[in-house]
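A single protein chain has been removed from this complex, and every other one stays in its place.
All chains are identified by letter, namely A, B and C, in their written order; residue positions are counted from 1 within each chain.
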Amino acid sequence: MADDERAFQARIDAGIKIEAKDWMPEAYRKTLIRQISQHAHSEIVGQLPEGNWVTRAPTLKRKSILLAKIQDEAGHGLYLYSAAETLGVSRDELLEALHSGKAKYSSIFNYPTLSWADMGAIGWLVDGSAIINQIPLCRCSYGPYSRAMIRVCKEESFHARQGYDIMLALARGTPEQKAMAQDALNRWWWPSLMMFGPSDADSVNSAQSSKWRIKLFSNDELRQRMVDQTVPQAEYLGLTIPDPKLKFNAETGHYEFGEIDWAEFHSVLKGNGPCNRERLRTRVTAWEEGEWFRDALQAYADKHAK
Amino acid sequence: MADDERAFQARIDAGIKIEAKDWMPEAYRKTLIRQISQHAHSEIVGQLPEGNWVTRAPTLKRKSILLAKIQDEAGHGLYLYSAAETLGVSRDELLEALHSGKAKYSSIFNYPTLSWADMGAIGWLVDGSAIINQIPLCRCSYGPYSRAMIRVCKEESFHARQGYDIMLALARGTPEQKAMAQDALNRWWWPSLMMFGPSDADSVNSAQSSKWRIKLFSNDELRQRMVDQTVPQAEYLGLTIPDPKLKFNAETGHYEFGEIDWAEFHSVLKGNGPCNRERLRTRVTAWEEGEWFRDALQAYADKHAK
Amino acid sequence: MDKHNTFEYLLRLGDNALILSQRLSQLCGKGPAMEEDMALTNVALDLLGQTRLWYSYAGELEGAGRDEDALAFRRDAHEFRNCLLLEQPNGNYADTMVRQFYFDTWHYFLIEGLTRSSDARIAAIAEKSLKEVSYHLRRSGDLIVRLGDGTEFSHARTQTAVEALWMYSGEMFAYDGLDQAMVAAGIAPDGAELRSHWLAHVGSIFKEATLTMPPADAWMQSGGKQGRHSEHLGYVLAEMQFLQRAYPGATW
Partner (left out) sequence: MDKHNTFEYLLRLGDNALILSQRLSQLCGKGPAMEEDMALTNVALDLLGQTRLWYSYAGELEGAGRDEDALAFRRDAHEFRNCLLLEQPNGNYADTMVRQFYFDTWHYFLIEGLTRSSDARIAAIAEKSLKEVSYHLRRSGDLIVRLGDGTEFSHARTQTAVEALWMYSGEMFAYDGLDQAMVAAGIAPDGAELRSHWLAHVGSIFKEATLTMPPADAWMQSGGKQGRHSEHLGYVLAEMQFLQRAYPGATW
């Protein structure tokens, strides 16, 4: 290991944040760019499944809360791209990678939102999982990223609570509403567990990321945390988690759960999810149709800078 | 008057049909092309206000009847264009004139269809007026036109009855449905009266057209026929014609009615109707977006003709 | 045969026809040529007529007092049983026609098989529909050939549509328990057989059209038949069902 690298690792071990101007190993930079931009892309693409229900929200209050949430997501996207930009890559380059299919976004957004209950399930399960994933990152080694995550997590916890509140209203509603809630839970449960990524045994690059403190807990640990947190909530709602193997283990104090269908996970990741093509096409179309607009703003700025 | 022209007029006076291959005065040809193509355009554009409710028809049966009606209209358009083509003009030229705004279509289609009751009112009032206008044309002097009109009128009378049937169901329905029917009558009544064109006093070219037997009754005569026919129907429906001056004149045996707002008529004709721009744009867009398709069919035909 | 299963199967038949008819109706007066306007309305009308026959029988079998309109206008998206293919947006006219061609081919072989159904009523409806679906199949196959072998542009556009919609074609043959039960009862024709007919016909038309057929073993979407749809269906229904929902209890 070179001196630079040793010093760098020592700072991390000492809990000192790395800042944009500091020296860092190329692999650290690259890993972070990939991780942060993937997160940013997820915020941006993540607007779409929820945007699908804004115009059909059942009350003005729910519509308002949902709109505010989507606005937050665009905001998260913006400051995550800014955090990535501190690592020497431009937002346009990152978007280009998204649009060409090179960069990934969270696979969860490749599932369709089929009923209003999905707005509840996404808040409750998907944002819930996201928070569990992200809270440790508030303490990650890269300063701009850790600060962005602090801001993101604060808002995400609102979103999760609002999602749970939607589920609560449905669970206490008419039989049809309760069925809607149960159906949403059925469809979103397993994909939410998959959000934590492959089992530790199959996870690549984890060791290095841990050492660099940009991954602070293993996928399986975080997934367990999500299950432990969510099962009692589902019980309170009177809904059934779609996993016949689920049971509480009094000895460990944790819930045991059934095997995840990793074939589905990899299939969706490969592009076979119900909405992969559509999500990307929507974003690419928005981008392409917006080109004349962005060009106009640039042209105006150029003229008036002279 | 030249010999040709005298012979031509003599044939018309004798009730002999003019056929495509026969000699005819240029003005006769031009007037007919204008009249027939305007009628054809009206059938085509007329699909749009009704097409607006096909996807929202309240029962499968009503949807089916409405679809069949729209199909008939496309059919009428087709054979009217064919009748015009016998006069030495191509369908594409006629469409070009429509799309460029040079040719007119019936102004009635520049009003929006705002509720399901409009499907009733259009059948009852608009098709009703169209039939009154067209029945005499079944006996007009130009053979291909008169034969087309016979076919058209047969189907139109179905449409008018189906429209009346929609009104009847609404008039016998809930208070909301009855209000819907009354509102539709309020909006379509005067425009339907305007369909017969300006008052005879202000009507141009009428004398010549009468002599050529391509106009067999005056606008005002036909309009009176429509009012006389429709008022008792409205009474049967329990709906009120939106004309405080309307009253039966026992001496003449006709209904007297209020003054038509000719300023509105001319304004809509000039392009200021609620939907003028939209109707034309819809047609032009369909035409332009269909160009590659028509080109493909042509290319295929060319290849396989070789 | 269990009535409930037959009821569910009839919903699949009716929902397919209704949703495609509804999609085609959105194009009313907006087709690329007048002859196409006529043909589109014609096909939409045929499918609507078939829908009404399937629904009426379904309602009778169910015996819960639901008529064709109750089934069409008062079920939410998760209760619809149409294949995902049919709810896909009209897109450009190549998309519209490829969707139609994939469906028509399957529909023809299905209806043809259903004429031999052990359920006499189903056989009779199929018999009545056979002429219509034969015409649909001829028409859409013919158009695919002309678009594929037309201009360079039409070829490219059609090929794109062929690929984009391919992943929705498999669901029609992916027989679940219900479909299997129908086959076992002699009510419905075998899925594997339909598939081989479908592949052969689509392949021969594509060949004539100079189009490349995507791999038969490609990943296929599913879910529609079980009520798990794409995001499109909700919008289709919101529009279609508005009047019945907004004025409950009214007679039209």
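Couple of notes before you dig in:
One rule holds for everything that comes next: a residue touches a chain if its C-beta (ideal position, glycine included) is under 8 Å from a C-beta of that chain, and two chains touch if they have at least 3 such contacts.
Because the structure is a prediction, the values reported are computed rather than measured.
Considering the whole complex, the hidden chain is in touch with A, B, C.
Of the candidate positions A:S157, A:N186, A:S267 or A:T282, contact with the hidden chain is made by A:T282.
Considering the full assembly, A:R294 is the residue among A:K30, A:R139, A:R161 or A:R294 that touches the omitted chain.
Which of B:S100, B:S210 or B:N272 touches the hidden chain is settled by the complete complex: it is B:N272. Among B:L114, B:L168 or B:L246, the one in contact with the hidden chain is B:L114. Taking the complete complex into account, residues 52, 56, 112-115, 183, 187, 267, 272, 274-275, 277-278 of subunit B touch the chain not shown.
Across the interface with the omitted chain, subunit A contributes residues 44, 47-48, 50-51, 54-64, 67-68, 70-71, 74-75, 77-78, 81, 116, 166, 169-170, 172-174, 176-177, 282-283, 285-287, 289-301, 303.
With the whole complex as reference, residues 76, 234-235, 237-239, 241-242, 245-246, 248 of subunit C touch the missing chain.
As a convention for this text, only the chains that are shown with their structure count from here on.
Looking at contact counts per chain pair, the maximum sits at B-C. Chain centres computed from CA atoms place A at the largest separation from subunit B. Here the spacing of subunit A and subunit C, counted between their Cα centres, is 37 Å. Subunit A and subunit B have centres, each the mean of its CA atoms, that are 58 Å apart.
Residues of subunit C in contact with at least two other chains: none.
Among all residues of subunit A, none touch two or more other chains.
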